[in-house]
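One protein chain omitted, others in place.
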Amino acid sequence: MSRLKAELGEELEAYFVEKRYELIKQVVSRVLKGRRRLTLSDLLDRVFLHRGLGIPIFLALWWALFRFTFDVSAPLSDAIDMFFGWLGDMAHDGIANPWLASFVADGICAGFGSVLVFIPPIFFLFFGLAILEDSGYLARAAFVMDRALYKLGLHGRSFIPMLLGFGCNIPGVMACRTIEREEDRILTILVNPLMSCSARLPVYVLIGGAVLGAYAAAGVYSMYILGIALAVCMALLFRRVIPYFKGRRSVFIMELPVYTRPTVRGLLRHMYERGVLFLKKAGTIIFSVMVVVWFLATHPWSATAGGEVIENSYVAMLGKALEPLVRPLGFDWRAVAALFFGFLAKEIVVETFGILLGVEEEALTSAIAQIFTPVTGLAFMAFTLIYIPCVATIGVIYRETNSVKWTVFAVVYGLLLAYAVAFVIVSVGHALGYP
Amino acid sequence: MKMPLAMLPEGGEAVITSVVAGRGLARRLYEMGFVRGERVKVLRAGPGPVLVLVKGSKVALGWGVAMKIIVDGGGAP
Partner (left out) sequence: MIRVALIGNPNVGKSLIFNNLTGGRAHVGNWPGKTVEKKVGKCVHKGVEMEIVDLPGVYSLTARSVDELIARDFIVEEKPDVVVDIVDASNLERNLYLTVQLIELEANVVVALNKSDLATDMGYEVDAGELSRLLGVPVVPTVATTKQGMEELKDAIVKAARERRKSPLKIDYGKRAEALIERLEELIRKDPMLSQRYPTRWLAVRLLEGDEDVLRKVRSSAIWHEVAEVIG
């Protein structure tokens, strides 16, 4: 063994680092004058890192971010939705050939619309997030929340993405970038879709309202809790079972940078970069899938009378073919079809039921009550929560993991878990004597 | 008196004497400035993550990590 190694033994690593710092200290002593004094940054930390107030302050800021994002972006999203709806109508009226009209209106316009409708919330959310990040506050938030998360198998840095997921899984997944270790990053990305995004809410409200009666609100609330519980379980499970995640966890060493005033340029840049990236990768997937779904929903053309009679479409055939699989859960082919469309964007599940049941909004609730029981309704809600992330999210997962393997895994485990949980709900419900 | 950094009270200052950790973590800590002879000050003590001032910057350390840095402590503020 070299004398050096023998002498220093374990301290070998430290030795070289120390020598470098020795030189640096000499340099700095000749170059730097003055002493560190208390700055605004330190004062801010007294507030944001305050033992008692730190977490509440964070939650308050969070709430503000959400409100800001969704309140400001909602009218814009609606406007975009209406615009593409109008465009679609124009296509219907303007194009003589009904097939072409349907393709342009319901395929292309709807496809574009579904991608572009995400832009306002994404851009605004990232703008807000950029403010928190560039100012240096986000590091404080991670510090404050790290304690709790460590025990749950997640990284302190996982907290922000998880919280974002409650609004929309897309920025949630994208925010995982700040997690250093690739393994931890991928793990957080995989469990993020279990955070119940806002698109699923209409489904819960519809089904819950229809079959749970007085317990509707509790039922909806329970979905959020279920999502969190499952995310935690899956995180712990994956860590234990999948070799890839088994390694040592990212250790929590994080610098808290000095607070800085973010520049508008910097903020807009962050917002722009992430928004454009989303459009490019996720957007292409969403768009293509929408076109495919349009095709399946409107063909065979004559049988469906140009997309009017969905029962005769390929989607319905698919639904009916898969019905046996979901019958143990108490779902019928319409549920399958609705879930299938939910793959695009979870909000669509509601509209799909409307079309398939042939009723308008007002009568929808009672119509739903006819095909679901409280137990199967709850199971359906859970299934919607878990089954697969919407296409846009899948697109983003692919973009962030840069791996087909993990994207496929995310989809598959979602389906399996959804089925399992729904089955458990139905079994327990039946065992307790409910229909 | 030697103790883990994690045990230093808030406001306490001490000098690092050694780091008892695996190669990767030790390396990382050294590069962040946690070298032998370096003075550190505890800004936020545990339980839970610890915030210290080292080489002029604020660094947050997980509790486990802070337990692995041995300091010669003592000055209360």
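Each chain carries a letter (A and B) given by its place in the written order, and its residues are counted from 1.
FYI, contacts are C-beta pairs under 8 Å (C-beta built on N, C-alpha and C of every residue); 3 or more make two chains touch, one makes a residue touch a chain.
As the structure is a prediction and not an experimental result, all values here were calculated from the model.
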{"item": "Option touching the unshown chain, where A:34, A:52, A:243 or A:324 are the choices", "value": "A:34"}
{"item": "In subunit B, positions touching the absent partner", "value": "23-24, 27-28, 31-33, 55-57"}
{"item": "Those residues of subunit A which, in the complete complex, touch the missing chain", "value": "1-7, 12-13, 15-17, 19-21, 23-25, 27-28, 30-37, 39-40, 136, 177, 180-182, 185, 255, 257-258, 260-261, 263, 265-266, 269, 273, 277, 400-402"}
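Going forward, only the chains that are shown with their structure count from here on.
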{"item": "Sites on subunit A touched by subunit B in the complex", "value": "13-14, 17-18, 21, 36, 45, 49, 139, 143, 146-147, 150, 156, 251-256"}
{"item": "Complex contact set, residues of subunit B against subunit A", "value": "19, 23, 25-33, 35-37, 43-44, 47-49, 51, 56-62, 64-65"}
